[in-house]
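Got a structure here, written out as structure tokens. Questions coming.
And then chain A:
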Amino acid sequence: MAKITFNTDLCKGCGLCVSACPKGILALDTNQINKKGYSPAVMTDQEKCIACAFCATMCPDCIITVEK
Partner candidate 1 sequence: MAEKVLMKGNEAIAEAAIRAGCRHYFGYPITPQTEIAAYMAKKMPKIGGVFLQAESEIASINMVYGAAATGMRVMTSSSSPGISLKTEGLSYIAGSDVPALVVNVQRGGPGLGGIQPSQSDYFQATKGGGHGDYRMIVLAPASVQEMASLTIKGFNLADKYRMTSMILADGTIGQMMEPISFEDAEIETYEKPWALTGHGNARKHNIVNSLYLQPDALERTNFERYEKYAAIEENEPMWEEYMMEDAEICVVAFGIASRVAKNAVVAARAEGIKVGLIRPITLWPFPTKALRKAADQCKRFISVELNMGQMIEDVRLATECKRPVSLCHRAGGMIPSPEQVLESIRKAQKGE
Partner candidate 2 sequence: MAVVFEKPKALTDVPLHYCPGCPHGIIHRLVAEAIDELGIEGQTIGVAPVGCAVMAYDYFACDMIEAPHGRAPAVATGIKRCRPENVVFTYQGDGDLASIGMAETVHSAARNENITVIFVNNAIYGMTGGQMAPTSLPGQVTQTSPYGRDVKHCGWPIRVSEMLSTLEGPEFIARVAVNNVKNVKNAKKAIKKAFENQIQGKGFSLVEVVSACPTNWGMTPQKALEWVESDMLPYYPIGVYKDRSAAKEEK
């Protein structure tokens, strides 16, 4: 069981986490606009997450916490 938490308010929607995810389960949520005016990254399928932390490794804004 793995858990990803985004500090969504600080996400700039750069999408580097989306590209880095080996399971392809992250996406930019175009239905949402955060405080900074970006469409933030969201988890689409938590069940499939393997806690590899690739997303957090590539996140330039340090907004991802990974737990396992």
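Regarding selection, all candidates are chains of the complex that A comes from, given by their letters.
Just so we're on the same page, a residue touches a chain if its C-beta (ideal position, glycine included) is under 8 Å from a C-beta of that chain, and two chains touch if they have at least 3 such contacts; residues count from 1.
All values reported here derive from a predicted model rather than from experimental measurement.
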Direct contact with chain A in this complex, candidates 1 or 2: 2
Complex contact set, residues of chain A against candidate 2: 1-3, 10, 12-16, 19-20, 38, 51, 53-54, 56-68
